[in-house]
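Apart from one protein chain that is not included, each protein chain of the complex appears where it belongs.
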Amino acid sequence: MFSDYSLAELSSIFMMQGFAGLILFSVFVLMALGLAIIFGQMGVINMAHGEFMILGAYVTYFTSQFFLNYLPSLFGIYFFIAMILAFLASGALGMATEWLMIRHLYKRPLDTLLATWGLSLILQQVYRSVFGPREVGVELPSWMMGSLPVTDVVEVQINGLFVMGLTIAITVAVALLMYKSSWGKQVRAVVQNRVMAGAVGINTEKVDRYTFGLGCGIAGVAGSAFTMIGSTGPTSGQLYIVDTFLVVVFGGAQSLLGTIASAFTISQAQSTLEFFLSGSMAKVLTLIGVVVILMLRPQGLFVIKVRR
Amino acid sequence: MTTPAPTSGRTFFLRRQDMIGIAILAVLLMVVLPLTLDNFRLQFVGKYLTYAFVALGLALCWGYAGILSLGQGVFFGLGGYCMAMFLKLEASSVENTKIQTTPGIPDFMDWNQITALPWFWEPFRSFGFTTLAVVAVPALFALIIGFALFKRRVGGVYFAIITQALAAIMTILIIGQQGYTGGINGITDLRTLHGWDIRTDSAKTILYFVCVGLLIACILLAYYVKSSKLGRLLVAMRDKEDRVRFSGYDVSSFKIFVFCLAASLSAIGGAMFTLQVGFMSPSFVGIVPSIEMVIYTAVGGRLSILGAVYGTLVVNWAKTSFSESFPELWLFGLGGLFIAVVLIFPNGLAGLWQTYVAPRLGPLFGGQARRAAPPPASEPVAPAVAE
Amino acid sequence: MSSHNDGSDNFSSTRRRLLKGLAALPAAPLLSSTALFSSQAFAQAPATSAVNTTGLAVTDTEVTVGILHSVTGTMAISETGSVQAEKLAIEQINAMGGVLGRKIKFIQEDGASDWPTFAEKAKKLLVNDKVAAVMGCWTSASRKAVLPVFEQYNGMLYYPTFYEGLEQSKNVIYTGQEATQQILAGLDWVNKTKGAKSFYLIGSDYIWPRTSMKIARKHIEAHLGGKVAGEEYFPLGHTQFNSVINKIKLTKPDVIYCAVVGGSNVAFYKQLKAAGIDLNKQTLLTISVTEDEIDGIGGDNIAGAYSCMKYFQSLDNPNNKDFVAAFKKMWGEKTVIGDVTQAAYLGPWLWKMTVEKAGSFDVDKIAEASPGIEFTKAPEGYVKIHPNHHLWSKTRVGQAQLDGQFKVVFETPDLIEPDPFPKGYQ
Partner (left out) sequence: MNANVITDSMNKDFVLAVEGLTVSFDGFKAVNDLSFYVDENEIRVIIGPNGAGKTTVLDLICGRTRATAGSIRFKDRELTKMKEHEIVRAGVGRKFQNPSIYEDLTVFENLEISYPKGRTVLGALTFRRDAAVKERVQEVAETIFLADQLDQRAEYLSHGQKQWLEIGMLLIQDPELLMLDEPVAGMSVSERKKTAELLNRIIKDRSVIVIEHDMKFVEDIAHKVTVLHQGKILSEGSMAKVQADPKVVEVYLGH
């Protein structure tokens, strides 16, 4: 298929595809970070992850409506406020969920899967009853739309750049939190030895609650960011769940670096395949590839070999 | 799991209370329901019972062996599609399809410019082959997956997520390859089985009894497996996999077996579904129906074989009647059920029965032993991936 | 249309009278003209035994129909409008005195976006409730699932969605357009006015987009002398379109021809805009975006794109003005009305007129009487039922505006004949 294009065009293709892949990569990382914390650090399978994301998206929608109606002059910056609100809303719901439901189930990981699936059904119906069954369109400030021309053909999307920047910022923040702060040490201590962590005076219940809240809060931010590129409706969250889990599992559940590497691998594979094949087949091949690699290397890409 | 004293009375492989339980279920399904329900409602029950096959398989696979598959819909679908292919070919006789560009092939193929029957459809002209394929194709598929995953010691959460991905892959494939599969519409408009019109009320009643018969047979099979040494090994593996391995057992082969068995049971259900409902579509294959099927088993009590059947009936009956009266509330109900069955009554109906009803019924029903289930706190927390 | 609403009040008062005793009926002349009409209808109501020989749910005062759409699940987004339109039509018909002197009562069932549930509920409506007709279904898959049920139990389905064709049944009236009606005129228009020769086809991966694209491709290649620059399908719910957008940028087609549905739609247009593709410069013609979809996509993301439908909310004719006003009065100012919603609105009306023509609720007689039924008050203008149970209708091209409405830029001069099994396009 390359014979139809000139060399210049080919280099443009690769640049644009590379950029498309990077956007997809950022999207995957954003989706997976929250889950990687919850699943990787706590062992909880949160099937309602997508619904936490959509909560963030709805919060963004309402913030935009509020600014449109009451503070139109500040509309240009509403998105930042919306993201903070989305984080708080999803995080708060996450902590409530942990308190009411998850904390009773730490010894039964498969049961968390069923319970959170139930939660996701309930949340979907809540969204439908409260916000209506139709998708809502989130209006963006004009500076976030459009693209910057690089060459005649190559252009980079501003919202793509924004998502990438956000992804980097959140990833760095999470990494610092998990690996540098004392709170992060507590989380990792609880993960490694709950009893011992409790014995040395760490309030494990509190750590659990805040960890879960943090994961859900990040999901909320991700949902907020996705209003730029995707749809916001009661069932939109379900679109993400399989991809998200595969990214986390493929990366090796407990490693943040693994999650990022796996998001990178899967996104590049998918966006490259999409260019050469039709969208459906690209998706199928990517999924099959991930499953086959997981069969060969069930522990995921990055996992520290430990002695038992 | 119900741990009979080694000397307790059992005939062949069934304990007395099991036999009574099966007999009650058989009477309920074969006599009570057909006499009390009109044709219309009875056909609903027939449809629900096809899901009970899946739930039965999950009780063995998940309840006993601790392998949670979120892809049982794939097997239900494979079985259903095998049967649907046979029926579709019979419905696509040359004279029925003479308006098509290529008469004699299924209508959706004609719409997709396929001019000859694909090779893998060809054997489904034979009913014998179809019957075999209904069980064998899903079992083979499960064998491949099971072999690849269990030999690599993938289990627990990881297995659940991978099977979920498989369900997603399968759905996209079926929808995308519509020339060969009927796409999102599925294979519809199935009419006759060897000239016997399966759409009539009398045919549906007969199919209902066939379905019940098969279900009872599968229940007996499940009881046999459960009461055999293999059944005890499954429980042993679930709780102490390493101990079983270091007692000289090839653990993976047992997991593969039970996974294949569950897949075949699901497939039988799928085939009966196609026969009774008259079509098969990818909407049974995906993630959502697959997880919903898990809830049937969970509601029945994940360790109870008969509970799986009752759980299926109760959830589906609730779904139908609930959504007739309060369509908006059904998802709340279903979601709440998922949470309740995990948090409040983890042993499901069987657990409730055992705690509240059985003790009052006295020894005839096996007192505390019947459909007993240990608290699920002992569910494996072992690392999913063993190195 | 406002007179209908007045009539509604009068009607209910009439009904209260009726309940008090039929003796009150002669007093009707005191009421408004609409009410007069309705009371006359009551007075003339033929005996139930004569109009209902097959045991349908018809009494001396009431006739029951079914509404069968998804209220829950992923399809609820799309089907809500249809439910609203059908309820509006039923209310208006009742206000005018009902059908053969009988008030329409409806039983609503939820298909829950799940095809077997549709089949189950269809059976319930036909077998248990014995409804005289069903307004319902949206996706092809749900229609395919219920079709055998309707044929087996001899029910009547009014199906509102534009769809892929390749079907015709005695038991279904298709009030939306079949694929050739919708597609060919739009392609001709874009070819003529924009000089379009190369087309990039993008669709969701299921039967309707694939069949539509097949027809479009044949028409482009055989009749327009154009070429297809690319053809792509994405799984339902797909949200990442950057790769295909890159391909579009490289192949620079004259027209992006688009049949992406559901949540994917939103992602597609947002990403198209973000990628700097200005739809006022790059022609995009879609067959899957109505006013309903724009609600979710956002007017500013899709402004400039062309959509090919038989109905737009902005159609300028008296029928439509009345319809839009009545719809908004019943369902709120903010609601929008898309092509399918209007087609769904036609269902109860066509059924009413057919019943009156046949003088019977019997399904066989309705199926027979349907061809030739004309509806002059249709919001889209004028429709007529073809012997193949589809509708003669015009096709229009609208350009999406910032406010989420379409500006109609083209309308076929004549009604287009429905052709569900088009020769040369299969």
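Each chain carries a letter (A, B and C) given by its place in the written order, and its residues are counted from 1.
As a convention for this text, contacts are C-beta pairs under 8 Å (C-beta built on N, C-alpha and C of every residue); 3 or more make two chains touch, one makes a residue touch a chain.
Bear in mind that the values here come from a model prediction, so they are computed numbers and not experimental data.
Of B:F254, B:Y296 or B:F338, which one is in contact with the hidden chain?
Of the listed residues, the one touching the omitted chain is B:F254.
Which residue from B:W196, B:F246 or B:F326 sits in contact with the chain not drawn here?
Considering all chains, including the one not shown, the answer is B:F246.
Quickly run down the residues of chain B that touch the omitted chain.
Contact residues on chain B toward the absent chain are 1, 3, 5-6, 224-225, 228-230, 232-233, 235-236, 239-240, 242-251, 253-254, 257, 374, 378.
The rule we apply is simple: only the chains that are shown with their structure count from here on.
Going by average Cα coordinates, which chain is farthest removed from chain A?
In terms of C-alpha centroids, the chain at the greatest distance from chain A is C.
Just how far, in Å, is the C-alpha centre of chain C from the one of chain A?
Roughly 38 Å separates the two chain centres.
What whole-number Å value describes the gap between the mean CA coordinates of chain A and chain B?
So the centroids are 33 Å from each other.
Please set out, as single numbers or ranges, the residues of chain C touching at least two other chains.
71-72, 205, 233, 235
Scan chain A for residues touching two or more other chains and write them down.
Residues 125, 128, 238, 280, 283 of chain A each touch two or more of the other chains.
Name, in rising order, each residue of chain B that touches chain C in their complex.
Residue list for chain B touching chain C: 40, 43-44, 47, 99, 101, 107-108, 110-113, 172, 175-176, 178, 183-186, 188-190, 199, 277-279, 281, 283-284, 320, 323-324, 327-328, 330-331.
Given the complex with chain A, which residues does chain B contribute to the contact?
It comes out as residues 68, 70, 148-149, 152-154, 156-158, 160-162, 164-166, 168-169, 172-173, 175-176, 287-288, 291, 294-295, 298, 328, 331-332, 334-339, 341-343, 346, 376-377, 379, 381, 385, 387.
Okay, in this complex, where on chain C does chain B touch?
Within the complex, chain C contacts chain B at residues 71-72, 108-110, 112, 114-117, 119-120, 123-124, 127-128, 139-141, 144-145, 147-148, 152, 166, 205-207, 210-211, 214, 233, 235-236, 421, 426.
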